[in-house]
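Structure in structure tokens, see below.
With one protein chain withheld, the remaining protein chains of the complex are depicted in position.
Naming follows writing order (A, B, C and D), and every chain is counted from residue 1.
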Amino acid sequence: MAGQTLIPAGDFRTSYAADTTVFPTTTSRNAMIAGIVLVCFAPHVVNEYILSLLIQIGIFGIAALGLNIVVGFTGQISIGHAAFFGFGAFTSAYLSNRFGIPVFFCIPLAGVVTAAVGLVFGLPAARLKGLYLAIATLAAQYILLDFFARAEWFTGGSVPASAEPFSIFGYMLRGDKQYFYVVLAYVIVCYLLVTNLIRSRDGRALVAVRDHYLSAEIMGINLTKYRTLSFGLAAFFAGVGGALYAHYNQVVSNEGFGIDRSIIFLAMIIIGGLGSIMGTLMGTAFMVLLPESMEWLSVALRDSPIDQFLGLKNNIAFLREMAIGVIIIVFLVFEPDGLAHRWRQIKAYWKLYPFSH
Amino acid sequence: MTEATEIDRPPKATAPTAAPLLSVRNIEVVYDKVILVLRGLSLEVPKGAIVALLGANGAGKSTTLKAISGLLKTEDGEVIRGEILFDGERINGIDPDKIVRRGIFQVMEGRRIIADMTSIENLKLGAFTRTDNEIAADIDMVFRYFPRLKERTGLAGYLSGGEQQMLAIGRALMARPKMILMDEPSMGLSPLLVKEVFSIIKEINRDLGVTILLVEQNARAALSVASHGYIMEQGKVVLDGTADELRDNEDVKEFYLGGAGDQRKSFKNLKSFKRRKRWL
Amino acid sequence: MAYTLEVRGVSLRFGGVRALTEVSFGVNEGELFSIIGPNGAGKTSIVNCISGRYKPTEGQLFYRGKDITGLNPNARPALGIGRTFQNLALFHHMSVLDNIMVGRHHLLKNNFITGSLYWLTGARREELEHRRKVEEIIDFLDLQSVRKATAGTLPYGLRKRVELARAMALEPQLILLDEPMAGMNFEEKEDMARYIVDLNEEFGMTVMMIEHDMGVVMDISHRVMVLDFGRKIAEGDPASVLADPHVKRAYLGEEDEVLVDPDDTPAPRESAA
Amino acid sequence: MNTQLLIQLLVNGLVVGTLYGVVAMSFVLIYKATQVVNFAQGELLLVGAWVCWWLLTKYQVPFYLGMPITLVFMFLFGIAIQIVILRPMIGEPIISVIMVTIALSTVFSALMKWMFGVNLQPFPRIFQTQNVNILGLQVQTVYLMSLAVSVAMMVGMAWFFRLSKYGLAMRATAFNQQVAQSLGISVKSVFAMAWAISATVSAVAGVVVAVVNGVSAGLSAYGVKVFPAAILGGLDSVGGAVLGGIIIGLLENVAHFLDSEYLHWGNLYEIAPFYALIIILMIKPYGLFGTKDIERV
Partner (left out) sequence: QAPISLGHLADYSGPTSDVGTPFGQGVADTYAWINKSGGINGAKVNVDTVDYGYQVPRAIAQYKKWSGADKVAAILGWGTADTEALTGFLAQDKIPDISASYAAALSDPTGAGGKAKPAPYNFFYGPSYSDAVRGMLTWAAEDWKAKGKPGKPKFVHMGANHPYPNAPKAAGEAIAAELGFELLPPIVFALTPGDYSAQCLTLKSSGANYAYLGNTAGSNISVLNACKAAGVDVQFLGNVWGMDENAAKAAGAAADGVVFPLRTAVAWGGSAPGMTTFMEISKMSDAAGTAYRPVHYVAGVCTALYMKEAVEWAAKNGGATGENVKKGFYQKKDWVPAGGEGICNPSTFTEKDHRGTLKVDLYRMKVAGATDAPLGDLVKNGGIKMEKVKTIDLPRKPEWLGW
């Protein structure tokens, strides 16, 4: 009873290896593979607009995954993630513009450089906890953003910088259709990396630090190392995401990396489910699609009788903003533990159906 | 998890007393919407009595107490069937703070003192629902019971495990409730204090007329103060009776009292296999 | 004979509170050593000093001849010191299995890079090897059925057992147990006592245990130390300690016929394998 | 060195800092009772400012009446927010609740813009003498009012949390809601009260800034400015919040002085508090007066 898991009865594991697979059941693995194959066809099926949304989900999903490492797995709130995202974007643009490094290499390189910066800004984590740390990351957010606006040599100052399009061995990828596959590849790799990380030694250590740092220390875990490391890892994925973002937009502007973006990242992982890898992607999709669908609604609303009645006119934007806020609130009221939690409950329900209790 | 379709057993009539102060009728509790923990549990606590609730780890004793005090809600738990009556009124579904105001106070498992306050502040909060002005006198009373608490003027979070347990019990005394639900009050206390705590339990029951539902692992001590006892297994009451009946039950002797009669079973020469008998 | 663990004149003060005052004692290799004493006597504080949570205000601690007084807590598992906690300190949201695997942290070599690459770097092989060791512990402590359960939802008694499993996973030579039997009924205590004895005899660990259940303490420990108000008031074999009038007054209360069997003799010392 | 300028900037910092202190205090209030960092604090301030502005301009209500009405309204408004939005979140993970306050700030700020427009609106004149001369600096009278108000509130709250039964109940609730409930404390009313008081206090600050700068959506930026202030003082210290606010106010101005006289970097006024914040926290991880976490196993 207490040991209830969702592995179907009769599914006995005969080796430890079989018990440590990425997916709990073969069905779920096959479903995932089928899903990926299906997504591969997306560029040929969906229109450019939907494609661009998918790309955004992928890019932000990678960065949000990084945030989930530091917030969800290690339990340290970070309100400065967008600044690392931006750092990755500027770094990749800088590396390719200044040194002519092929974009193909710039992206992981940007991840590594950002990770180093993340480690530096993660240093306060050695001493600070909880909200004190959270506000220190907020400070990092402002400091980095100020740096972007100031460091002409690096970012070009306050004017948006341009970034090369993605190229691979001299072959330029142009357009969203091709870039989609780049993002997809990165998403798969990043999500696999983190899945592995969490089921191996250092990942477990991060979670242990979150759950009970005092006993984690007694278990031989170096708190300072792992608290800081989690910021480094988070920054790595933020950097990779940022780099992908830079070469997708081919423009890097200071403005995309403010505190509001940091907060959206947080919303993604909270709505998806803290400490849930697939939840991150779900939450990202939610937060990317929500404003879009509200936009769509507000377009539909324009000049409609409701518009006339309320006298909205140019204020439709405010209605849209409010709707976004309200939906997030309503969502959290009903599902404070996130989409991943709801997903698990649905699965549990079907597994036990019709004996739901 | 076993099937939930099992037919409810009718609640077994307990010894006929006058109106019971608390009666729990056939409740089922789930955690997180799916994990069924209590499966049709019933029990009654007569007014002015001490009733012991015994059972193995995970039987659902703490869950039962939390269901009564309403604290289940804060742990994603829910009473999905059955009802709980206190003083003849249904109390399930009511907010925990209202239940406290009606006179049920729970001493939670694991002390749960407020770590960043001093002992005195903790005690004052125990009396939160009271409006009379004997609070100061009662604080003195608690300090008389547990002189050690008086010496420790720092934050309660720095108290030793046992000291925190004293504070938790003291807090319940401060509330002057009609009924106290005690979850393992003797846990972590030295033998001397265990005796003392049980004599305090007896005392407040006798002198102040407080009804007590006592969850204890120290079955021997619990049955020595209680008039009735219930034994739980896997979310159900499997045996109940007066304290004397239970003390004489062979199984109870074997699993809860550690051997027959007053002869303590030794921990020496333990066998590496175990015999397990379960009622269910 | 040199002690495995030696505590030399340790005092610990928190502001005005004297938690420990010049406590000295030693634990022998392979011994099952118990500490008893009234609440707030400083038992947990001793364990905290040994495991590095607290740094003594005065005095020194030696483990196998090495001064460990100022050593970082996280360096101690590698020396062979493991412990459990009085107020449960499990990793609440992790599975039982992962909780125990965390115990093997200092024995594992893969890091965040090799771990992320799992299949390519041998991390998988290493994880599986250690998983095997962990399964042995799970078998030993009868935790098979809750292997995948989330630790925070387990009933109290099981959580204590998981804590023990986690401490065992460190492969310590010295294991410190802080009230391992609190909150258990007789039958469960019996199980726990058996595990502890096995730990000591089969696994050859030196055990230091804090416990309030005098029955257990008397029956299974080789030597007992008594603390009161932060001072050591007695030390020796269980029977003689129990007979000490100071101990009776401070700890046990008046004569307790249930606890003291006239035929109680301390368990014979067996040199552990 | 330009001493005259430095002194004037210091006085200015002190004056503005007190205001930060007031907002920080309302922030700390919610934190102390609920452990929630309220990201909508700036919007509460703005709501207060708009309501008062609206009463004064549209209904020509005199200030000595408009202000109390505003405060009463904000008190009820705080309760309403709690009941409608935050009550269902009781017992849920803190971070989710924080997210809700963030979403709430989006809703309010959009709503305010919709209702009152995007233009800055001047506040009617409320004091006969608008300025008082302190050390050669013209200080607005409202600032002095806020100074008086904040000192009074600080003393009141310090008393409330340390000694009153409800103050204890709030702290208990913050520590652990389940435990508080088990003691008979109605977590719901504690939370409602915290939000009500906090909304009221921030409305005072809102009106003060509005009198000085006029009302506009931009005022909600104060909500972010006070993060460093509240943290610096120690998240759970009322007095610390005020002190933190003053320190941030001084820091801004000193940084600005250095910047304009010597460094010429440009943006030090806004950024320096954040650098200072990190440095101070590294030395005092719980701010100046925050209580340490209890680390005991």
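In this text, a residue touches a chain if its C-beta (ideal position, glycine included) is under 8 Å from a C-beta of that chain, and two chains touch if they have at least 3 such contacts.
Predicted model, so just to flag it, every value in this text is computed and none were measured.
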item	value
Interface partners of the hidden chain - shown chains only, full complex considered	A, D
Omitted-chain contact residue, chosen from D:Arg171, D:His256 or D:Arg296	D:His256
Residue of D:Ile134, D:Val212 or D:Met282 in touch with the missing chain, whole complex considered	D:Val212
Contacts of chain D with the absent chain, listed as residue ranges	2, 4-5, 8-9, 12-13, 16, 57, 110, 113, 118-122, 124, 130-131, 137-138, 140, 209, 212-214, 216, 218-219, 221, 252-253, 256-257, 260, 264, 266-267, 269-270
Touch residues of chain A, complete complex, unshown partner	47-49, 52, 56, 146, 149-150, 157-160, 162, 176, 249-251, 253-256, 313-318, 321
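Note that in this section only the chains that are shown with their structure count from here on.
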item	value
Far-end chain from chain D, centres as C-alpha averages	C
Chain whose averaged C-alpha position falls nearest the assembly-wide average	A
Rounded Å distance between chain C and chain D, as computed from the means of their C-alpha atoms	49
Between chain B and chain D, centroid-to-centroid distance (C-alpha), Å	45
CA centroid of chain B to CA centroid of chain C, Å	28
Residues of chain D engaged with two or more neighbouring chains	297
Contacts with 2+ other chains: residues of chain A	2, 4, 214-215, 218
Chain contact graph, described as a line, ring, star, complete graph or other shape	complete
Residues of chain A defined as touching chain D within the complex	71, 77, 124, 127-132, 134-136, 138-140, 142-143, 146, 149-150, 214-215, 218, 259, 263, 266-267, 270-271, 274, 315, 317-322, 324-326, 328-329, 332-333, 336-337
Complex interface listing, chain B residues touching chain A	1-5, 28, 30, 32-37, 58, 80, 234
Of chain D, residues touching chain C in the complex	297
